[in-house]
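Here the complex is missing a single protein chain, while all its other protein chains stay put.
Right, chain A next:
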Amino acid sequence: MLPIGSAAPDFRLYSTPDQQYSIQDFSGRNLILAFYPADWSPVCGDQMSLYNEMLQLFRKQNAVLLGISVDSKWCHQAYTQSRNLHFPLLADFEPKGAVAKAYGAYDQKEGQCERALYVLDDSGIIRWHHLSPPSVNPGADGILDALGKINSKR
């Protein structure tokens, strides 16, 4: 994964068939990047559903959440509607996994993103990261701690 204190590489990825996002779109906000293996994991309380319940807590910390996987924008659209998610899922689809690779969060063997978290401050500097085993939902305590530290410094 990329070192703490380095600038986060920018990207431009689709979230829906007609919407793209880049890091610059969120300047002035802290940013949480949640790389995850795939849409449609078969459990309730999976990582993205958990984070969906936490958007208010993230907002209080001036933070925006983006999920990133190699699923396509069409797949994300269906998944977002199915789970009633209220944050963007980005499609690292073409070239496949390019952003995940730039962030050192790509599982070459499985051909999907690792379960990796980055927290960037409002200037796009990486302040915290965490890599979990693919089957372990990392929760959000580390994210909230990292955001608390960023916000206490100003």
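Keep in mind that, in the parts below, contacts are C-beta pairs under 8 Å (C-beta built on N, C-alpha and C of every residue); 3 or more make two chains touch, one makes a residue touch a chain; residues count from 1.
In the analysis below, contacts and distances are computed from a predicted model.
*Asks:* Which of the following is the UniProt-recorded protein name of the chain this complex doesn't show: "Simple sugar transport system ATP-binding protein", "DsbA family protein", "Glutathione S-transferase family protein" or "Tricarboxylate transporter"?
*Replies:* Answer from the UniProt record of the missing subunit chain: "DsbA family protein".
*Asks:* Return the single residue from A:15, A:30, A:47 or A:69 that touches the missing chain.
*Replies:* Only one of A:15, A:30, A:47 or A:69 touches the chain omitted from view, namely A:47.
*Asks:* Touching the absent chain: which residues on chain A qualify?
*Replies:* Residues of chain A in contact with the hidden chain: 43-47, 49-50, 52-54, 57, 83-85, 137-141, 144.
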